[in-house]
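Every protein chain but one is kept in place in this view of the complex.
The first chain written gets the first letter, and so on, giving A, B and C; residue counts start at 1 in each chain.
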Amino acid sequence: MDDIFSTNQTRDLIPRIREFVETELIPLENAEHLTGNFSTVARILDQKRELVKKAGLWGLQHSVEEGGLGLTLCEFGQVSEVLAYSPFGHYTFNCQAPDIGNMELMHKYAPDDLKRQYLEPLREGHIRSCFSMTEPEFAGSNPTRLGTTAVREGDEYVINGHKWFTSSADGAAFAVVMAVTNPDAAPHRRASMILVPTDAPGFELVRNISIMGDASDHWGSHAEVKYNEVRVPASNLIGGEGMGFTLAQERLGPGRIHHCMRWIGISERCFDLMCRRAATREIEPGVMLGEKQFIQGFIAESRAEIDAARLMVLRTANQIDQFGAAAVRNEISAIKFFVANIMLKVVDRAIQTYGAMGITDDILLAWYYRHERGARIYDGADEVHKSALARSILKGYGLDVKKKAADMAATRA
Amino acid sequence: MDDIFSTNQTRDLIPRIREFVETELIPLENAEHLTGNFSTVARILDQKRELVKKAGLWGLQHSVEEGGLGLTLCEFGQVSEVLAYSPFGHYTFNCQAPDIGNMELMHKYAPDDLKRQYLEPLREGHIRSCFSMTEPEFAGSNPTRLGTTAVREGDEYVINGHKWFTSSADGAAFAVVMAVTNPDAAPHRRASMILVPTDAPGFELVRNISIMGDASDHWGSHAEVKYNEVRVPASNLIGGEGMGFTLAQERLGPGRIHHCMRWIGISERCFDLMCRRAATREIEPGVMLGEKQFIQGFIAESRAEIDAARLMVLRTANQIDQFGAAAVRNEISAIKFFVANIMLKVVDRAIQTYGAMGITDDILLAWYYRHERGARIYDGADEVHKSALARSILKGYGLDVKKKAADMAATRA
Amino acid sequence: MDDIFSTNQTRDLIPRIREFVETELIPLENAEHLTGNFSTVARILDQKRELVKKAGLWGLQHSVEEGGLGLTLCEFGQVSEVLAYSPFGHYTFNCQAPDIGNMELMHKYAPDDLKRQYLEPLREGHIRSCFSMTEPEFAGSNPTRLGTTAVREGDEYVINGHKWFTSSADGAAFAVVMAVTNPDAAPHRRASMILVPTDAPGFELVRNISIMGDASDHWGSHAEVKYNEVRVPASNLIGGEGMGFTLAQERLGPGRIHHCMRWIGISERCFDLMCRRAATREIEPGVMLGEKQFIQGFIAESRAEIDAARLMVLRTANQIDQFGAAAVRNEISAIKFFVANIMLKVVDRAIQTYGAMGITDDILLAWYYRHERGARIYDGADEVHKSALARSILKGYGLDVKKKAADMAATRA
Partner (left out) sequence: MDDIFSTNQTRDLIPRIREFVETELIPLENAEHLTGNFSTVARILDQKRELVKKAGLWGLQHSVEEGGLGLTLCEFGQVSEVLAYSPFGHYTFNCQAPDIGNMELMHKYAPDDLKRQYLEPLREGHIRSCFSMTEPEFAGSNPTRLGTTAVREGDEYVINGHKWFTSSADGAAFAVVMAVTNPDAAPHRRASMILVPTDAPGFELVRNISIMGDASDHWGSHAEVKYNEVRVPASNLIGGEGMGFTLAQERLGPGRIHHCMRWIGISERCFDLMCRRAATREIEPGVMLGEKQFIQGFIAESRAEIDAARLMVLRTANQIDQFGAAAVRNEISAIKFFVANIMLKVVDRAIQTYGAMGITDDILLAWYYRHERGARIYDGADEVHKSALARSILKGYGLDVKKKAADMAATRA
């Protein structure tokens, strides 16, 4: 039964992508590929990328003018869900974060030279990139607090700073770095985005941070990076001085939709695994696990929650398509915490359904359990989004909490 | 921002109804009307019904051929939400359960005589009706177990039985009674629906059952009823012998949508009350309740959950409009427990936000807290729907739990 | 199996009290007594009080010097649990709030005249009392904000103020009133407790506030009260000027233990009702409700949670006995929200287990559902206790949140 957000594009694309994922990617799931270094499986995925190209599915997220399919965000969201049935889907289709965000950003705001040198090979999948924003010394709940600086000297910026969670930095060709260029401007006007080639002198990949047991490498890395007097041409600026936060916001709105749709794909995949187990695992002679109400409860609640989550996300994507991300900031906050929590509940129930096997790397579930716990943290922790959403609502009732807090901070200072 | 399920009809109707509810009904909320007997407020509401008629909003749920607006279920759902901002909305607009269900049922299946005698005055709001199905001796989780019988004697049925939760029986003109007419048929073919005037000899209203503190009366009653050798003409049969469950199912599908949309209206109303309180209640000099994160958490989670619930219900209504209720049985089960639980959480959070005032009848919340606890029970308890949904899903995975249980029951017997 | 907090006293008393409750009080539970006015059942309970006296169980909470049994708080807690198996237990044994708190307070701090005139008949059950602290205009989360004043004029206090939730005021002989006597002292030193006879001119019982459907009367009332130029002798002061908060704290520590043990008794009673239903309700031929895992989950989780709650409370009572309430303020905060939430969950599960019957007043559950929702609000809302507990813990880690907030308030002012 077609759902309300289906379009001709999605009706055509989704079965093809689903088949690709099932045929080419799901068979790659095994303990070797689900633990340790990403580079192990990347070698195979790079071959699969050739199949994607042959199938005419490469670059499907791009606008028509970029040679893509011109999918709306709402359509791409539906595609993204299907890609997420495998942890290798987005990478194989070259629409993985952070590259997809960097491509979109550069397409809109990078000068032509940077486009030629970096965006084109990125689109082809010949290079990878990273996004260098988060800093260990400052809480992510207030992104305007940044220690990294980019000082203009002649035709260059000299960059100094300390970042972490610069995801996929290991092996990337360049980083888009968020740095303070205008320290005396208003807080939201202080930072800029600057492209830094990773082979620039002073770019130091301190380490791939071990996350939930894996330091990983390659696209799977989450690097700690230092910028030690790194010099880049002033023309590496993306989108104008002081526009860092504006661009970050523009990036994050659709980015959160991408995450959310990925989480729904993950939820559906784990739901499917859970049902398969429930239907086939014998717990007493002739009695299947799925006959037990505890398991039925897992299945029923998950079904309702995933459906709700998908509707919320596609509704929001649809509104972004119509009105822009700024108009639906509340809805974006809502889906960020709502969907992340549902996904983690579904993953958890699926593990419980599998019993001892559920915690092994013989089955995909542990991978999601480990690597998606961060979903409630990155791109705004649950608590940050809940508070933001509530304050925005309360403003409509005449209480401007943010303003009061700012006044308080001013008083304190 | 218009949402995806808006239509010209809803865009026209909803603001008018909302204004009516706010102007005419919300001012009636006070401890006197929110406790004790419904007849107290009914006197006032009957006057408001005249205003509804004047405003051309009477009978808005009816099909065009019945002189109504021909709203789809999805459109009526949106209207129903707005009516539910007041506990008096549906009654005032004469689209309250169980009358709305009885009207639809009789419109489709009653012989012309019954229509003339009962349906027409019911539509006009001159009489009320009730639906007599639930029995104290049998668990509602299996509706095919019924003790009430209707035995054909000549041109009459002779009805004997014991019912409760025959809601609104007090003062009703007639009951639609579910009774076994064909005890030897297959379980789902045993019962029929028969119209019984409440002044028929042998119809005994034992009591208005006290529910959560109120026995109430009039439309607000939930009666225990005995049928003692009640004789009615055979022509009082609605829809054919043995069709009782088929008709009940047909009634329950849209009925659950009606409930769910009502619950969303309740949730929105309580959400609004909660936000008003948060924005205006001073807890320390200069500090408002809404500045506290615990309260912000209540608001944010409620906002996300209510939005999700509405999308789920309207999506399901939309599918019923397109494909019929039988095609979306799973979705109906899902919304039944999903939405009821969200509503009760929102009501609870709103009470907590009001503190001591929240448990008083000075504010609407306690009314919903008391009278909607049943939402997780009536029309199928949470547990029944979760189990049904899961079993239906597992059937798609090759495990037919229901069949196994039936085989087991047969073996046991 | 005796548990760790049993003593010879509890081993002797508890079976006797349990039998009394089961024989004399539980049979009184019916819709008539569980709805409407308390005075209806009070007439019967006053006769039962005579049986309590005959059984030598009257006044069991008193110290030996007052002619009581000298139970420790930990022992009385265990007794209180058993009394709470019936909603009429505490009243019948004359150890109901607010009288029990007033008796203890007056025993320790009232001048002899007041003791003779008020305490003695109170102990005998000849009169009742109330405690008048909460005000509608000020959030209960900060008890130092009070609008009621008592101005010394000659040998009298002249009291003006507006209170609500002056529980049991209807028919009480006197109120202990919290009023500001020293407006210029430090916030915690401003208020005093003064005994006000309810027949004093200017004492106005505005109304019995309708709570969750019942305004009730008599001991069951929660009154709104106005003090209009009420004059009482200065000797009606209890415990010294400015000692109001100190006495309130002293009263609240054991008072919260009393509440918590009562809640455990309620939980046990509902648990018992739930299990009886599960074991005997047939849902299919030959299949009992208790065979269903959803219900088993309700039972198992409730069992674990109630046991945990009891241990927490008795441990805390035991520590109060040893070290005083001030030393275990954190533990008291913890049990206040922990136990209230467990009770409400158990009540809710029991209702769900009973299905439609669970929401009727044919069974005790709806009474607790309605009248104990306030448990998460009165004597400090969940949110207040959670915040207080966390701040106290964080102080041990070097973060003095309270001090920071105070500094901020000072800055703001």
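Quick note on the criterion: a residue touches a chain if its C-beta (ideal position, glycine included) is under 8 Å from a C-beta of that chain, and two chains touch if they have at least 3 such contacts.
What you are looking at is a predicted structure, and each value in this text was computed from that prediction instead of being measured.
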_For the chain not shown, which residue from B:Lys163, B:His218 or B:Lys292 touches it across the whole complex?_
B:Lys292
*Touching residues (missing chain, whole complex) on chain C*: 1, 3-4, 275-276, 278-280, 288, 290-291, 293, 295-297, 299-301, 303-305, 307-309, 311-312, 315, 318-319, 323, 327-328, 330-331, 333-335, 337-338, 383, 385-387, 389-391, 393-394, 396-399, 401, 404-405
*asked:* Applying the definition given at the start, please give the residues of chain A touching the unseen chain.
replied: 31, 34-35, 134, 136, 139-142, 145, 164-165, 209-215, 281-286, 289, 292, 294-295, 351-352, 355-362, 366, 369-370, 373-374, 376-378, 381-383, 386-387, 409, 412-413
*What chain B residues would touch the chain not displayed?*
292-294, 297, 408, 411-412
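Simple rule for what comes next: only the chains that are shown with their structure count from here on.
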*asked:* Centre to centre, using CA atoms, which chain is the farthest one from chain A?
replied: C
*Any idea how many Å lie between the Cα centroids of chain A and chain B?*
42
*Indicate the whole-number Å distance between the mean C-alpha point of chain A and the mean C-alpha point of chain C.*
51
*What positions in chain A touch 2 or more of the other chains?*
293, 297
